[in-house]
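Only one protein chain is missing; all other protein chains are in place.
As written, the chains take the letters A and B, and residue 1 is the first residue of each chain.
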Amino acid sequence: MDIFLQQVLNGLVLGSVYALVALGYTMVYGILGLINFAHGEVVMVGALTALSVMTGITSLGLGLPGPLVVLLALLVAMAVCMALGFSIERVAYRPLRRAPRLAPLITAIGVSILLQNIAMLVWGRRYHTFPSIITPTPHNFLGATITDLQVFIIVISGLIMGGLLLLVHYTRLGRAMRATSENQIVAGLMGVNVNKIIAATFVIGSALAAVAGVLVSANYSIAHYYMGFMLGLKAFTAAVLGGIGNLGGAMLGGLLLGLIESIGAGYIGDLTGGFLGSHYQDVFAFVVLIAVLVFRPTGLMGERVSERA
Amino acid sequence: MPLLEARSLSKSFGGLQALSKVSLTIERGQIYGLIGPNGAGKTTLFNLLTGLYRPDEGSVVLDGMEVTGRKPHVIVHAGMARTFQNIRLFAHMTAIENVMVGRHLRTKAGALGAILRGPRTMGEERAIRTRARELLEYVGVARHSHAQAKNLSYGDQRRLEIARALATDPKLLALDEPAAGMNATETAALRGLMDQIRADGVTILLIEHDVKLVMGLCDRVAVLDYGKCIAEGAPALVQKDAAVIEAYLGGALP
Partner (left out) sequence: MVTRLLRHWNVLKVHRHAPWIGTALVAVSLAILPFALEAGLSRTWVRIVDFALLYAMLAMGLNIVVGFAGLLDLGYIAFYAVGAYSYALLASPHFGLHLPFWVLLPIGALVAAFFGILLGSPTLRLRGDYLAIVTLGFGEIIRIFLNNLNAPVNITNGPQGVNRIDPIQLGGMDFTKTQEILGITFPGTHLHYYLFLLLTILTIVICIRLEDSRIGRAWIAIREDEIAAQAMGINTRNVKLLAFAMGATFGGVAGGLFSAFQGFVSPESFGLLESIMVLCMVVLGGMGHVAGVVLGALLLATLPEVLRHTASPVQQQIFGKVILDPESLRMLLFGLALILVMLLRPGGLWPSPIRRRELTNATAPAKV
């Protein structure tokens, strides 16, 4: 039971991060019907930028309090990511809005590779140690351990997700976003500046990505130029699991996937009689993805959409 | 035995009931018209009959074969081919290539045949090409054989689509608003083509808005309104039916 609870807690932490990233995917998909392949890379840029800022400030020896340094790093990372997200949409996706589906997909892959390699040039190939943004004081919770950092991750993610829901459901911008994702053309006719809304969607998603990047790097104490790929893929799986295009679905999917992965990794040895070990952890996400797409493509919270010929 | 027998077909999308318990029977050699105001469910019915949608209830029997809810290609194999309201040609293929694709299901050569190009495969290819040419002649667009489909005029595109559907050797040809956007001359030519098709042994099911065309051409007509069949019979009688008049004009004439 102890192990189970531990895995559940780990899963919630992981899941919160997945949820934050999944939101970015699901928002873009909801509005453009496009998988933003490069989103995982934005997360990575967020993490590494924050790292650089923190390292930079510390090396300046200004003696600023820890939390302030973290906050500054986070803000800079968010700004950089938002600019990045905006540029990606403008340069790689907007010109191809009316091209056959294959085209923006391929550009997205190109952007993803480009970002990875630029990151490799800027930050090198090595694994960077990422500081714990909060001292990870462990606490005992019903036999399992949870650190301050992990609690922080869960709480912050929850707050951000709550904030996003408020934004989408109670503000003018949110209303415009929802309208655009329902029907772009009609929204435009109703006076919504569709281009701006699409840009805003990317920007908001990128901001979330930056936060997610910082949180996940802090949790695992590592940042690396290739970290975005796997994370992005899994977050996308989470979005699909929850129902792509559905915000609540992305959150639910993220948490669920985190739990599945964590619990699965913990028990896979027992489940398969020792044949498969925990290095197969990554496979879970893919299996979930394939299973969802094959058996229930609309996801857990998706609506059944019929196609009219 | 009737060629097509549709019984009590219903289909809803979410909360919207697009079709309720619609039945129709088409006899061999008929030209059967399907009319009704916009949104009445005509294309939905078409899509149900041709396998694009699965009905929520009801059955479709084509030439004695149960085809309810089967996949589109199975239904085409059974002998029902269609055209589309919005013209769905293979835009960047040439006219003749479009029609050749229509011959796909009546021919057999597979990957191995394609690679080896033995005499049987090559003979089949020649036959496909010949038949395609014949069909292009038949509908009157032979002079555009090697033009890209998307570059054809609107009327020619419609006719090409018919040629492509005919290439599947259908027993029943289902045409979704073939005269849409055509002027009087083109419509008359289309009417001539449809008469010829019927004369050559293919039954026709037709969705149309052009009342003159439908009344002059069709043997029987069914009228849909809000997903229900409100009248069915010979055109002259249907025209005078009160419910039909109400559906189109919103009220009986004083």
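By our rule, contacts are C-beta pairs under 8 Å (C-beta built on N, C-alpha and C of every residue); 3 or more make two chains touch, one makes a residue touch a chain.
No experiment lies behind these values; they were computed from the predicted model shown.
One chain is not depicted; across the entire complex it touches A, B.
When the omitted chain is restored, the residue from A:68, A:121 or A:189 that touches it is A:121.
Residue in contact with the omitted chain (choice from B:117, B:143 or B:212): B:117.
Considering the full assembly, B:77 is the residue among B:28, B:77, B:171 or B:209 that touches the omitted chain. Between the chain not shown and the residues B:10, B:23 or B:148, the one that touches is B:148.
Hidden from this view is one chain, which touches chain A at 34-35, 91-92, 95-96, 98-107, 109-118, 120-121, 229, 233, 236, 240, 274-277, 279-280, 282-283, 285-287, 289-290, 293-294, 297, 309.
Counting over the whole complex, chain B has residues 50-52, 71-73, 76-77, 81-82, 84, 86-93, 97, 100-107, 109-111, 113-115, 117, 121, 124-125, 128, 148, 150-152, 154, 157, 164-165, 167-168 touching the chain that is not drawn.
Assume only the chains that are shown with their structure count from here on.
Here the spacing of chain A and chain B, counted between their Cα centres, is 48 Å.
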